[in-house]
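The complex appears here without one of its protein chains, the remainder shown in place.
Labels for the chains are A and B, by order of writing; each one numbers its residues from 1.
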Amino acid sequence: MEPLSAAPKLRLHGVGKRFALRSGADAVALDGFTLDVRRGEFLVIVGPSGCGKTTVLNLLAGLELPTSGTLAIDGRAIAAPGADRGVMFQDYALFPWRTVWGNVEYGLVYGPAGRGLDRAARDARVRHYVDLVGLTGSENKYPHQLSGGMRQRVALARLMANEPEVLLMDEPLAALDAQTRLILQDELLRIWGQDRPAEARRTVVFITHAIDEAVFLADRVAVMTSHPGRLKALLDVPLARPRNDMTRTHPDFQALAQHIWGLIRDEAYRATVT
Amino acid sequence: MTAAASGALAPRLLRGAAVPLLLLAVWSAATALYPTVRTPTPAKVALAAVEMTASGDLPLGVLQSLGRVFGGFAVAAALAIPLGLAMGSVRGVERNVDPLVESFRPIAAIAILPLAILWLGTGTSAAVSIVAYAAFFPIVVNTVAGVKRVDPTLLRAAATMGVDRLTVLRTVIVPGALPSIGVGLRIALGVAWTAIIAAELAVGAKAGGGGSGGIGQMMFVFYAYSIELNRIVVCMIAVGLVAFVLDRGLRAILARLMPWSH
Partner (left out) sequence: MTRQPLRSPAGAAGVVVYFRTMAAFALAWAALSAWTANTALLPSPLAVGRAIVELAADLELFKHAAISLGRMVASLAIAVALAVPLGLLMGTRRLAEDLLDPVVEVLRPISGIAWIPLALFMFGIGNALPVFIMTYAAFFPILLGTISGVRGVDRRLVDAARTMGVPARTIMTTIVVPAATPSLLVAIRLGVASAWTAVVAAELIGAPSGLGYAIEWYRELLMTPQVMAFIAMIGLLGFLFDAALRALSRRLTPWAPEARAR
């Protein structure tokens, strides 16, 4: 793993996305979005609904192309999806006809991530990640037999088994109830490696609309506004790692969360009355 | 329409017409290469179509068949919708009636035709009953499904407001089930049209040149008696056209009745 060096892992420069509406007018999802994501950092993008957060993620994933500006990973332009940037979708996108094991190994069997791995090595890797996310014993279950929290873990294991350089996560915990969310936030940080040295962690770009979740997870928080989607603020989260339940009651936590809320509040209010 | 959309329209029309035109060309070429007196060609079919329409034979046949379809369809709907509503909302009714419905559903209307002929002769009443039998099942099945699809919380809400069962049926269940009933009606109309053609064909085959008219009858006569393949093809096209118009027509009517669904 590369050391936390100065060169950014991901670079978004002046990124804009507009598309034509049926009425003939143009909708601007993103405008002039510029951001550097550091190697190994956990960056969270937070903002009100419709501010373009998911668009940023789709552009980074290569599932969409920008109408202006550039995106690059390690200096290479991003133009298509690839195994170097893994994605975790909001509704998990698990393959319902494949078991837990079948889902986690899919990218290794059919994608470039598995190239050079023989059967034994592949099985070992799948085993490692299934155990890591805590699904030992459920390998042969199908998604429809699993709870929401378990499906989330499968999606995470599948993402990580491909060992992508960058993990892109689109509101992965949004569909879960509040208690499961708290548990999985802890789990996510553990699996990402918050107990390990910084050099051993992968770069993560995480989308959420929950401010406390953002502050809890992130090294830095990018606050967006909507109409058009723009980067409003980029804030450091000075809370020490590893983070746990105590972190949430720390005064700095509350202060930062309040500050972020203050930045978004007016927009959020307007969204409920328009 | 923006420039982009109208620009895309012309090539799409061309592509759409390409294969049918190609097939017509192949058909004409094949018949030109291997001419026999009987083989239908696009030109002869077109000619026959004009003749049959002008003489009134084709419109008359279509109207006769349509009349039977509408008759049978109306009977089927009048029986099936209330039954479906009852089955869908009252557990007891469904439990006891369902075995009968499910036992007869796999028996195609055309299989019942010999019995219908036995009991009602080769006339219109047999044809109408066959159509009614055929149309009955899709309507019942879809009506039941429609009633079941009504959100139970809506029913509970109405109950907590003290509304009696019959009013709930009328004001909550029926509107909620209408889209499904509509689907059932559309399927039933298509099935009914197919059934009448089949019935008229079969009656024509068995009753000789007699029987009571309709498109299916005409087709059989052209096969067995006057051996006019071109006219058979004209009838087939008419069958297809009417089916298409019936479906579109019913869809438009249903869309009018239920603007909130599509």
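Convention: a residue touches a chain if its C-beta (ideal position, glycine included) is under 8 Å from a C-beta of that chain, and two chains touch if they have at least 3 such contacts.
Computed from a predicted model, the values in this text were never measured in an experiment.
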{"item": "Residue among B:20, B:162 or B:259 that touches the chain left out of view", "value": "B:20"}
{"item": "Selected residue (touches chain absent from view) among A:16, A:86 or A:149", "value": "A:86"}
{"item": "Residue among B:48, B:62, B:80 or B:110 that touches the chain left out of view", "value": "B:110"}
{"item": "Missing-chain contacts mapped onto subunit B", "value": "12, 15-20, 23, 38, 91, 94-100, 102-104, 106-115, 117-119, 145, 148-153, 193-194, 197-198, 201-202, 205-206, 216, 219-220, 222-223, 229, 232-233, 235-237, 239-241, 243-244, 247"}
{"item": "Residue numbers in subunit A that touch the chain omitted from display", "value": "61-63, 81-87, 89, 91, 93, 95-97, 106-107, 110-113, 142-144, 162, 168"}
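Rule of thumb we're sticking to: only the chains that are shown with their structure count from here on.
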{"item": "For subunit A paired with subunit B, centre-to-centre distance based on mean C-alpha positions, whole Å", "value": "52"}
